[in-house]
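Structure, as structure tokens:
Missing here is one protein chain; the remaining ones are kept as they sit in the complex.
And now, chain A:
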Amino acid sequence: MRGLLLKEFLGIRSFFKMYAFIIAICIIPVAVAQDGTFSAGFAVGICTFVGIMMCFISFNYDTGSKWDKFVLTLPFTREQIVRSKYLFSLIMVGVGMGLGLALSAVLAAAGQTELDAGMLLTAGFLAACALLSVSLIIPLVFRFGVEKSRIIVIVIFLVPFMTFIALAGNGAVDGAAVEGALPALARVLPVCGAAALVVSYLISVHIYRKKEV
């Protein structure tokens, strides 16, 4: 399994340069604000999102290079191949969040933002969203391939988001109630994310065991 993970990191190392670009993007609003009102959660959110995207990129590279076929000629069980994808995705999400938090800490030290309880709440939400995203993306890719899954994931994320925006625009969403539910959600969502990850892994193993490549 170490070989599979090493392949992932060596293969996408050029993408790590992208993080430098992302960090630069995060700094632009700081420079614009110049008054310490920059939200630290923005940097963490962007870096975590890139971490989630690494999961897609890895599958995309596998398909493009035909590694997805070649890996089945190597001495791995199909469970190990699935497990390596989950491990890699979780590591990349962790790296993304870690970078985002580190950047926020640097900005806070420079007096450009604040690391408060709200920031930790945001990080908790982002971690839960990342777990749910990975749980959704991996079995979809194993089942439908990268291209179809990308469209399915966009639809799954966009539809509820747009519905919420539309409802909020019509005044149908009680802002105070949503804000009141946030602390409870912050406790429940990470548990849901972890549970989803376990279920997702089992589904992926089931799909991949039957898959003919």
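Everything that follows uses one rule, which is that a contact is a pair of C-beta atoms (placed from the backbone, for glycine too) under 8 Å apart; a residue touches a chain by one contact, two chains touch by 3 or more; residues count from 1.
In this text, contacts and distances are computed from a predicted model.
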Exercise. For the chain omitted from this view, which of "HypC/HybG/HupF family hydrogenase formation chaperone", "ABC transporter ATP-binding protein", "Cysteine desulfurase IscS" or "Aspartate carbamoyltransferase" is its UniProt protein name?
Worked result: "ABC transporter ATP-binding protein"
Problem set entry | Identified contact with the non-displayed chain, of A:Leu10, A:Ala117 or A:Val155 | A:Leu10
Seminar exercise, completed: Logged for chain A, residues touching the omitted partner chain are 2-4, 6-7, 10-11, 13-14, 61, 65-67, 69-70, 72-77, 212-213
